[in-house]
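Got a structure for you, written out below as structure tokens; questions coming shortly.
Removed from the display is one protein chain of the complex; every other protein chain stays in position.
Now for chain A:
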Amino acid sequence: MNRSAPPEEMAHELAGLARLRLSDDEARSIGSQLDTVLAYLRCLAEADVDGVPEFEHESDEGDQALRADTPGPDGRVEAILAGAPKTRGSLVAVPKFKD
């Protein structure tokens, strides 16, 4: 990502990656707001993080917290599919994604 790209261009580029489409007006306003926020976030650079690991929550369980990995019927297929906009039989239908 080119941080020196105009904010509007950066917003369009990020939107493409995030599967969003922005109008030019939206890109202008969101782009300039992102620019302000990113400028603020640069303060992170002042921290000395040499040798510091990325954060992890303490856990008193380890892997014991995981339930047994045994597959079984769910019994809610109909209820789950009821929320889908398009279905075919017990499957969710989508538009073509490959020519």
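One rule holds for everything that comes next: a residue touches a chain if its C-beta (ideal position, glycine included) is under 8 Å from a C-beta of that chain, and two chains touch if they have at least 3 such contacts; residues count from 1.
As a convention for this text, contacts and distances are computed from a predicted model.
> Considering only the chain that is not displayed, what protein name does its UniProt record carry among "Probable chemoreceptor glutamine deamidase CheD", "ABC transporter ATP-binding protein", "Glutamyl-tRNA(Gln) amidotransferase subunit A" or "Carrier domain-containing protein"?
In UniProt, the chain that is not shown appears as "Glutamyl-tRNA(Gln) amidotransferase subunit A".
> Touching residues of chain A against the unshown chain: what are they?
These residues of chain A touch the chain that is not shown: 1, 10-11, 14-15, 17-22, 26, 30, 33-34, 36-38, 40-41, 43-47, 49, 52-55, 57-61, 65-67, 76, 79-80, 82-86, 92, 94-97.
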